[in-house]
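So that we are looking at the same thing, I have put the structure below in structure tokens.
Every protein chain of the complex appears in place save one, which is left out.
Coming up: subunit A.
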Amino acid sequence: MTVDVIDRLVGITPGSPLDGIRAQRPEARTHAQKSYEALFTPADAGGVTSAERFALAFYVVGLHGEAETAAFYGEGLPPGGLREAVESAVAQTRTHGPYGAFPAGPLSREDKAGPAYAVDAATTSALGPRLAAAFAHAHMLVYHPRDAGPDTLAAMLAAGWTTTDVVTLSQIVSFLSFQIRVVAGFRVLRRAS
């Protein structure tokens, strides 16, 4: 039997109050899980390897500072130096979001500056060009999504990803932005019950 990832990370047990609440949104529960499966245990991995999917997840969850969810995705990493490279990227690029600029006009007064993705050469080299480009995209999406532009996508394509791969990578970062928040929010709710 497959374990529901959100239930596992929140600590929802059968018959508990949150189990009952999730049961009242059954399609949301089923398809949050199916989203996880589509992105992390796909029937056809296409152009994005399992190691790349989990490395990106470990980076994204690390940027959020959610230790238990990070530990879960860390289990999917292959043995070797990749974990250390991702941890190094997290340590060098962690900040607070959301920030970013708006198109010039009345919203410019709300522009908020923040750091761009930057890691040392050793980390970039350990990640390799594909993951390095994906991490730059992920960093923008996690912390300053309104700064996104075609240049980051062009850099990913130049690093060897296809258009379809970029859609999958963007879904991974965006889905995790959801899953991390559902887990954290339900944990707060569980503790307040």
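Here is the rule we use: contacts are C-beta pairs under 8 Å (C-beta built on N, C-alpha and C of every residue); 3 or more make two chains touch, one makes a residue touch a chain; residues count from 1.
Following the convention adopted for this analysis, contacts and distances are computed from a predicted model.
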Missing chain's UniProt protein name, "PadR family transcriptional regulator", "NitT/TauT family transport system permease protein", "Thiolase domain-containing protein" or "Alkylhydroperoxidase domain protein"? "Alkylhydroperoxidase domain protein"
From A:G11, A:G128 or A:P145, residue that would touch the chain that is not displayed: A:P145
Of A:L9, A:L39, A:A70 or A:V119, the residue that touches the missing chain is A:L39
Extract the touching residues of subunit A with respect to the undisplayed chain. 17-18, 21-22, 24-28, 30-32, 34-35, 37-39, 42-43, 46, 63-66, 96-98, 100, 102-107, 110, 137, 140-143, 145-146, 148-150, 152-154, 157-158, 160, 162-164, 166-168, 170-171, 173-175, 177-182, 184-186, 188-189, 191-193
